[in-house]
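Worksheet: the structure to be examined is printed underneath.
Excerpt of the complex: some chains, original placement.
A, B and C label the chains in the order they appear, each numbered from 1.
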Amino acid sequence: MKLTLTPQILRLIDSALDEDRVGSDYTTLATVPSSVKASARIVARQDLCMAGLSIVQSLFRRFDPSVRFEVRYRDGEWVRAGETIISIGGMAHALLLVERTALNFLGRLCGVATRSRVWSGELRQAWKELPESERSPHSPRLVDTRKTIPGWRELDKYAVLAGGAGNHRHDLAAGILIKDNHLLAAGGVPKAIHAARERAPHSLRLQVEVTTLAELGEAITAKAEAVLLDNMDDATLTTAVVRCREAGVLSEISGGVTREALPRLAAIGSDLISCGALTHSAPNADVALDFDRKAEK
Amino acid sequence: MKLTLTPQILRLIDSALDEDRVGSDYTTLATVPSSVKASARIVARQDLCMAGLSIVQSLFRRFDPSVRFEVRYRDGEWVRAGETIISIGGMAHALLLVERTALNFLGRLCGVATRSRVWSGELRQAWKELPESERSPHSPRLVDTRKTIPGWRELDKYAVLAGGAGNHRHDLAAGILIKDNHLLAAGGVPKAIHAARERAPHSLRLQVEVTTLAELGEAITAKAEAVLLDNMDDATLTTAVVRCREAGVLSEISGGVTREALPRLAAIGSDLISCGALTHSAPNADVALDFDRKAEK
Amino acid sequence: MKLTLTPQILRLIDSALDEDRVGSDYTTLATVPSSVKASARIVARQDLCMAGLSIVQSLFRRFDPSVRFEVRYRDGEWVRAGETIISIGGMAHALLLVERTALNFLGRLCGVATRSRVWSGELRQAWKELPESERSPHSPRLVDTRKTIPGWRELDKYAVLAGGAGNHRHDLAAGILIKDNHLLAAGGVPKAIHAARERAPHSLRLQVEVTTLAELGEAITAKAEAVLLDNMDDATLTTAVVRCREAGVLSEISGGVTREALPRLAAIGSDLISCGALTHSAPNADVALDFDRKAEK
């Protein structure tokens, strides 16, 4: 996979460089002659799923257009603790100015990708280990939510994909999701679905949040294409998922999904499980930039 | 405490609204008449330290200038799970458009503030529980690092302060921190310190990273004002901290500081303990926006 | 309807003010004392569908916060030639600086809304006039495309809605539309559909462009949810639309749709007809700002 550096991402990069005052790094300006060259390696300090290569490269290239890279791992690949991800050779000033910004991007992107990789892997594994007779035709798909760090929507969703999990709707314009507040204002499930069908782009699936089997019934009758099963107990979820499958409606389980819950949810067999913690609470992956001992002259 | 909405933060807010396409929320446009009013509460779903009130208010005010707030908790205050943080009354469209963006800001800011509050409290408590004869004159101060989410430097550092922990240097222009790579290029500790003193603003303290007691000795001799003790074992740290105190040099312990390590580090008694995990890996606090059942006409 | 002034739209407004150098209007500065007040009316010089009220108001308010408006028509309403849309009273300088920018926004927005209103009305009328036995259950829905003026996506799509036509996908993230080039790279219709289903968000409908009945068959078999019938002759279109209806697949007619073609296409009875000319070639509506003769002192 390869991240597209859109204008919005480039503005975020600019913002990161500005906030760290990279042009006024007094320590480096005072102690390192501007002609010194250096080489360094970005190293994984833990097992991780790589994500963010093109941002890292663009950061170093920006202040040293002739910087050289030796890329060992690309986005989506698994890196073992201790491995070098990329080697970098160039002007010492450029490396020092950008070091922290590059690691901050990489640490977060790999953090989200790694959690996505591990959790989606565990979900699939749990499903596989179910007796074939008791499991759904496909493993549920683990997807993200819109609970991303403000300013990071594109990057967080990219990292989820790099980790092998899936994206839920990208933004408010990229899906219809009728929640309880909409239902209240619209006057119930059938009216809300009808209104949405009338006005929303046909390119969007129509999904409704339901909290009871009765509401689920209404949604199916009104031809919802997907439902979000919110905060139901396991028995209700199981019934709901079966009804959805029979009606050809996509089922999504949502609400406080934790790593520990994944095996249990795998057994329920919904089409989708959405999980905010993939993005809003993924710990950074531990990555470091180690300079080679011998500075080039 | 009160966050200053600087231009940089306002641009981040704009970026968050843009990335969620708040102007094209087809679900809301299709199902909720634009004249409907609503009231809602932002509720803590866990114990948390509040941070981010002014961002939340500015978000709702932006699309409904006459929105009314009832503020229960201000930045820096502790909120118990289940408590309402703020009540909001205004146009339903405005509330729905901004809901997720507001919660994403609040969840992260409170997440960082909460970890800062809890961890710094535990550090102080561990220090207090030491026999007076064995403890340093003051509790070590827990401070953040520059390991913040790109684009979030100001917000992350603000949340750390709101939580009651301290800030390390804000950016590259706001402190001198001579690391091993600088030492290498400058030709050792004395030369690096001399060079920095010559050229850096006098408003900045001069701190040097040392990894051995020998380097520490050099730093003290060369009149460093602070040292960063990197990756030393506890015995070495203890010796180093004592020497710093004798020499009137600030001592900072750094490197992979975890919650579990805090009591142990409290006993060593350095002036400062810096911890990247306050910002780079704080899980979001769980906050939600609950609409009041009865939509106003 | 009411336009949400998103950050992106506000940036476009800024750009429009910058490009007209509103701060250096030498004519006004030289000839009109800064204390003079004035009142004016924005008048429709042709029949038109109103769109853009909130932009107009924000422009005048910006340079005269105490400006007064008397709004006669809101977005989506039909205005007869000669009618006053809005009356404005405030500082003469503010009115003069912003006049052209306001009219340029309004002229284009009303232009797109008016064409959308007229063309979608004619389509519906043509469908109504068909013998009931020969017509489709619903009138085809006239929708826009992504052929909008660069920088104007949100505004153009809003104006189409204000005019009563519908939106196709908002952007590349808001719909799956597999075209011939994707088919080529993916290795045919079934493979492409399978790949898209695997990786794309479930919030998006899966639409495929087909040019022959054979491809249509493949798409139906592979469970496409919508098809885009591109450049087929009327007989083929008629057959294709029937097959789609039988298979429960949405049908969209696309390609060079003109006003003249609408009655003919109404008879074919597809679910959707998409038309780039709604946005890319709508002539501006003729609106003017007339100052009241008597300048207030």
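By our rule, a residue touches a chain if its C-beta (ideal position, glycine included) is under 8 Å from a C-beta of that chain, and two chains touch if they have at least 3 such contacts.
It should be emphasised that the depicted structure is a prediction, and the values quoted were computed from it without experimental measurement.
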{"item": "With 3 chains placed, the number the full structure-file assembly comprises", "value": "6"}
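To be clear about the criterion, only the chains that are shown with their structure count from here on.
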{"item": "Identifier of the chain whose CA centre is least distant from the whole-structure CA centre", "value": "A"}
{"item": "Cα-centroid distance, chain A relative to chain B, in whole angstrom", "value": "23"}
{"item": "Whole-Å separation of chain centres (CA-atom averages), chain B against chain C", "value": "45"}
{"item": "Length of the line joining the C-alpha centres of chain A and chain C, rounded to whole Å", "value": "33"}
{"item": "For chain A, residues that touch 2 or more chains besides their own", "value": "171, 173-177, 199-201, 204"}
{"item": "Of all residues in chain A, those that touch chain B in their complex", "value": "8, 11-13, 15-16, 18-22, 24-33, 36, 38, 92, 96-97, 100-101, 103-105, 107-108, 111, 146-154, 171-186, 192, 195-196, 198-201, 204, 276-277, 280-281, 283-284, 291, 293, 295"}
{"item": "For the chain A and chain C complex, residues of the former touching the latter", "value": "141, 143, 161, 166-171, 173-177, 199-205, 207, 226, 250, 252, 271-272"}
{"item": "Residue ranges of chain B in contact with chain C within the complex", "value": "14-15, 17-18, 21-24, 26, 29, 34, 63, 93, 97"}
